[in-house]
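This is the structure I have questions about; it appears just below.
One chain of protein is taken out of this complex; the other chains stay put.
Here the chain labels run A and B in written order, and each chain numbers its own residues starting at 1.
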Amino acid sequence: MVTWVFLAAAAVAVVFACLAVVVRNPILNVLSLVIVFFAMAAIFALLGMDFLAAIQVIVYSGAILVLFLFVVMLLNIPRLGRLGSGRPFQALLGSLLAAFLGGLLLAAAALLPAGLGAVLPGAAAGGTAVPIGRALISSHLFVFEFITLLLAAAIVGAVYLGERELQ
Amino acid sequence: MLDALWLIPALCLAGACANLVLGTLRAPKAIVAVVGVGSVGAATAVAWATLWAYAGQPLAVVVRPYFTWISAGDITVNASLQLDPLSAVMTAFVTVVGLLIHVYSVGYMHGEGNAAFARYFAYLNLFMFAMLLLVLGSNLAVLFIGWEGVGLCSYLLIGYYYRQLWCAQAGMKAFIVNRIGDLGFLLAIFATLAAFGSLEFETVFPAAAADPASFGPEATVIALLLFVGAVGKSAQIPLYVWLPDAMAGPTPVSALIHAATMVTAGVYMVVRANVLFRLSPTAMLTVAVVGGVTAIFAATIGLVQNDIKKVLAYSTVSQLGYMFLATGVGAWVAAIFHVVTHAFFKACLFLGSGSVIHACGGEQDMRRMGGLRIHMPTTYWTFLAATLSIAGIPIFAGFFSKDEILTRTWAAGASDLNGFGDAYRVLWALAVAAALLTAFYMFRALFTTFHGSFRGPEEVAHHLHESPRSMTLPLVLLGVLSVVGGFVGLPGQLLHLEGLNLIERFLKPVVIPLAEVGGHAAEAAHGAHGIGLATEWLLVLVSVGAAAAGVLLARRFYLGAGAFLLPRRLAERLPLLHRMLLNKYWVDELYALLVIRPLRAAAGFCWRVVDELAIDTLLVNGTAFGVELGADLARYTTTGNIRNYALMVLAAAVGIAALLW
Partner (left out) sequence: MTAELVPIPFTWVLALSAVLFAIGTLGVMLRRNAIAIFLSLEVMLNSANLAFAAFAYRFGAVHVAAAAALDGQIFIFFVIAVAAAEATVGLALFIALYRLRETIDVDRFNILRW
């Protein structure tokens, strides 16, 4: 049962990722990506990472992608050009390289000894939110604080960029 | 008093340092003169007190090590001084002549500015320091420091009037030519270290003398290399060319450095290393041939020179040739004897010529002099005494030393020294001919300068005057010394008074007897001359006759009603010979052609091709150009298009992934 659900989620993720790249309507692109992220949230949940599944939905889909959607609508972006338009040779080379890199990664995955994973001990009972929360304010406190600093800087930067008329 | 040995050079060094400081302060000339002359005077006083104390002792070798200078592996070189009969004689006359010339310089250089005056005395004091270090050093390394020091001072003083290009060039010529000789000396030092493991005279020479058989080849190599050094410093063929040009310096410098002391350093060094030379018949013959040929060669050039200092310069080269001839026939004492007498009369001659030049307002051409005898009697009489001395007229100092050399050369030929008897006989003939020429050209100089009537311009004629006391006093003293200086080396054998020859008796310990090899003595002609008394008197007559002939010839040519007519006719009759002599056998031109032009060409090649083309253009600018070209090409990769950059990032990522695979 778990396996089938995973395969289904994986299929949805791949299909909608392709759509997000291929479709020429920007709004549909963003919405396809939302579905990809939902599928990934499902996979996280299957792997026993319930906290991540939650923030994937809340933060990524709910906040970041909505921001994208907002910008797309604000700028009133017309239909996108065809894939690889403008610089065909470069597009061809880039595609080949991307495919090669994907193949490389797939081959790496195939070469690794396959093995089953395991859900975090106790996750089934109490979820991962508590251990992650504890780790963030104990062993990973410095990085955690640093991220807050980064976010603060990003906000300041965004406000600055949005306010001034650039020359 | 012997403990004060180090003070002798140190006082001169202190004087040099003080004068350098005074020069920067532009101190008045009186202070500089007191410091300059005072330091040398103090050194002279210390030296003579030391020699007095030394002479009272049995004549041992006194070595005073002061500190370890070089210590590397088995090799230790001490900074140490040595007092033995040879260095005693050298110190004695170097200090006296040096002091007199310092005194003379005070008068001669009074026209210079304060700074230049102090600079002159600083160099002169430094020269005294180096020269005394040279004669007092107890090993080849200390000797070499003195050797280089006098070379440096010589360069500095030849180029004293450095604002005139030709003076600076003469200084450089002297320095560079000396470098060639110094290379030989340096190699000799290394060879000595390799063969004997030490540079100390008191280690090396007894060791070589004790075992002549085993050190033969080494001795030949070392002796010949040392002689290369001596040829450079003492201006022998083929390296003599710098000495005539060295007359660009002030005249007292010519007297002190380029006549009396520095140029005799080569003779001193050869005599010092006499053991090594005696071990090598080849080296002895080489020295004798070079000396003898130089003596006649330089004398012939001196015949036609018109510059009074040039005449004296070639005469110096010629006399140095005599000294080397003496060393080459094993007459070590005679060589040093001639060094001493030559120092007296040649210093006197140079100072006299300086006095003349001073009076004539810087004129050096004898054709524009004449009749000066009336205007400057002191200079004339001292010049005459010195001229008689150098010409070898009996009872004057030069006669005794020159006659000794001629006699010993004849003896070497007669006793078939080292089996080269014929060569020595030829050298004797050359030396006698050179004696005749010497008498001729010196009296030519005397007659044209002091006799006849003045031939210079009117305004100079009015200013003709005797030089100040500070210049005439040294002249008189040196004149007296050129008369009586020879009495220290009277030929005792001739006068049936053994032991009359003081200098020979004094210097005897310097010539260490060699051990016997294979039953017979390693050297043939040492000690007794090996010729009969009658022969010896005959030889004296020959040399006196040669000198007298030279004088009479000069008198016929340059004095009286027909003065200058005969030489002119002779020059017209033999134009080629005259031009050859006047142009000094074109040796300078020959060197320019054979050495300087190829060197310049090579230097030009290094400059144009190696430096400018290969290094500057190809390597330096080429690298820069390559970087620029590469950057110019690489510039096109920064298209400004973000997608291009993204592609590059991807390509790099793929590359790294492939690498990590």
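Here is the rule we go by: a residue touches a chain if its C-beta (ideal position, glycine included) is under 8 Å from a C-beta of that chain, and two chains touch if they have at least 3 such contacts.
Only a predicted model underlies this, so the values are computations on that prediction, with no experimental measurement involved.
Judged over the whole assembly, touch between the missing chain and the shown ones holds for A, B. Seen across the whole complex, the unshown chain contacts chain B at 635, 638-643, 645-647, 650. Where chain A meets the omitted chain, the residues involved are 2-3, 6, 10, 13-14, 17-18, 20-21, 26, 29-30, 33, 36-37, 40, 43-44, 46-49, 51-52, 55-56, 59-60, 63-65, 67-68, 71-72, 74-75, 77, 80-81, 83-87, 90-91, 94-95, 97-99, 101-103, 105-106, 108-110, 112, 114-124, 128, 131-132, 135-136, 139-140, 143, 147, 150-151, 153-155, 157-159, 161-162, 164-166.
By our rule, only the chains that are shown with their structure count from here on.
Distance from the chain A centre to the chain B centre is 95 Å, each centre being the mean of its Cα atoms. On the side of chain A, the complex with chain B involves touching residues 87, 90, 93-94, 97-98, 100-101, 104-105. Those residues of chain B that touch chain A in the shared complex are 641, 643-644, 646-647, 650-651, 653-654, 657-658, 661.
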